[in-house]
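Step one of this worksheet: look at the structure below.
A single protein chain has been omitted from the complex, and every remaining protein chain is retained in its original position.
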Amino acid sequence: MEPGETKTFTFKATHPGAYMYHCALSQPWHHVAQGMYGAILVEPRGGLTPVDREYFIMQGEWYTRGSFGDQGHQEFSQTKAFAEQPELFTFNGHASALNQLFRLEAEVGETVRLFFGAGGPNLGSNLHIFGEIFDKVYSGSPETFLANQETYHVPAGSMAAFEFELDVPGNYVLADHALYRMSRGAMGLLLVSGEHDESLYSPPAPRPGE
Amino acid sequence: MEPGETKTFTFKATHPGAYMYHCALSQPWHHVAQGMYGAILVEPRGGLTPVDREYFIMQGEWYTRGSFGDQGHQEFSQTKAFAEQPELFTFNGHASALNQLFRLEAEVGETVRLFFGAGGPNLGSNLHIFGEIFDKVYSGSPETFLANQETYHVPAGSMAAFEFELDVPGNYVLADHALYRMSRGAMGLLLVSGEHDESLYSPPAPRPGE
Partner (left out) sequence: MEPGETKTFTFKATHPGAYMYHCALSQPWHHVAQGMYGAILVEPRGGLTPVDREYFIMQGEWYTRGSFGDQGHQEFSQTKAFAEQPELFTFNGHASALNQLFRLEAEVGETVRLFFGAGGPNLGSNLHIFGEIFDKVYSGSPETFLANQETYHVPAGSMAAFEFELDVPGNYVLADHALYRMSRGAMGLLLVSGEHDESLYSPPAPRPGE
C-alpha cells in the first residue's frame, strides 16, 4: 500500500475475545517495532457483562540507539531488538501517556474491565495494579477465566481482559511487574475518587508533625 | 551410558498430558542446550477426542560463539547461555525444518491438535499462528483448557496442546510471537489447501495490473 491509499477487506469474526492485530507484510517485526499494531474486541453473542468502565491499553517496547531519556529523533537499533534489550516502554504509545498525560479516572464502587495487550515486538508484560487484586482474568473467552489474580503474564502478541471492582479511593499504579521497566515508561495511573471505607483499609497513623 | 549402550526402565504413567522429557544427568542444562530432549504424550483413558491431524513441534534455542548465519561447526558459548541470549532458534531441531524442509500440510475443514513444546534450555515460546485463533489450549489435562487463545506462552520445560479448525485455505505462519526470533528460525509453515469461502474472509481487491 502506498501512503494515502485505502483498501478494504471483510471477515467473519468467529471467536469472541480481545485480540491484537498488526500487519504481516514482510518483515512484520520491523513494523510492529514501530508501533504499527492495535486492539480489536469481538464480543460474544449478547455482549460481555456490563461494567461501569472499560479501558484499552497496549504496552510496547522500543529499541533505540540512544538511551532512555535522550531527546530528539532516535534511530532504530536492530542489535538491541535481536537482544530483546529495549531502551523504553510505553503504554498506548508514549512513555508518559497514562502516568502524566491521560491518567485514567474512576469512582469507588465502579466495576472495571481493562483490556491489556502486549504489542511487543518481543516482550510480554506482567500486569499488576498496586493495591488491587483482579476478580477475573481471561485471555480469550470469558468462560475460561482465572479468579483472584495478583499479576498476570500477557505474552507478546496478545490481549487479556482484567475485571475488578474499586473499593477504596486512591491513586492506583498500573505497571509491568518486571519492576525496572516501570522506571522507563511501563507504568500508568488510575485515579479513584469517592468515600473512604475504614473497614476495608485503615492506613498507619501519621507521625507527629506530618 | 556409553555410546551404543542401551538401558531399560519402566514407569506407570499416572498423569495424562503432553510432556517434555530430557536426561537429568549432571549437568542437565548442557545436555538440553545440545538438543537432547523430546516429547511424550500420555493419553487419558479412552484417548483424546479424535482430530484429523496431530503435529508435534518443539522449539529450542542455541548458543553459539558465531553469529546466526555463520557456516560450519559452531562452538558452544556458555557466556551467551548464561545471558539467555541465543543466536538461533529451531522448530524440531533445524532453523529451516518447518518453513522450508518439511512444511506441514492440511485441508480446509480439518481439525488439528498441535502439541508444541519449549525445550529451551532457557526460553519459553509465545506460540501464535498468523490468521488463526486456537479453539482450546491446555498444558496438561484437556479438562482445564483455556478457550479462544490468540497467543499462548509455553514455559521452557513444558508442552501444551493447541486445538483449532481450518476454515480458509492459505499458507499459515507458525511463530514465536517474540517477533525478532522469527527472523532467526522460530517459524514454520502450515499449508492449507481447499475451497475458499468468501463469507469468512474476503481479501482486498488487487490493484489494476496486479
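Observations, loosely collected:
We call the chains A and B, going by the order they appear; numbering starts again at 1 in every chain.
Here is the rule we use: a contact is a pair of C-beta atoms (placed from the backbone, for glycine too) under 8 Å apart; a residue touches a chain by one contact, two chains touch by 3 or more.
From a predicted model like this one, the values you see are computed outputs, not experimental measurements.
Of the listed positions A:29, A:82, A:116 or A:145, the one in contact with the omitted chain in the full complex is A:145.
Mapped onto subunit B, the footprint of the missing chain covers residues 7-12, 14-17, 19-20, 24, 27-29, 32-33, 81-84, 120-124, 138-141, 143-144, 153, 155-159. Listed for subunit A, the residues touching the missing chain in the whole complex are 85, 126, 128, 130-131, 133, 135, 145-153, 167, 173, 177-184, 199-205.
Here is the rule we use: only the chains that are shown with their structure count from here on.
With each centre defined as the average position of its C-alpha atoms, the distance from subunit A to subunit B rounds to 27 Å.
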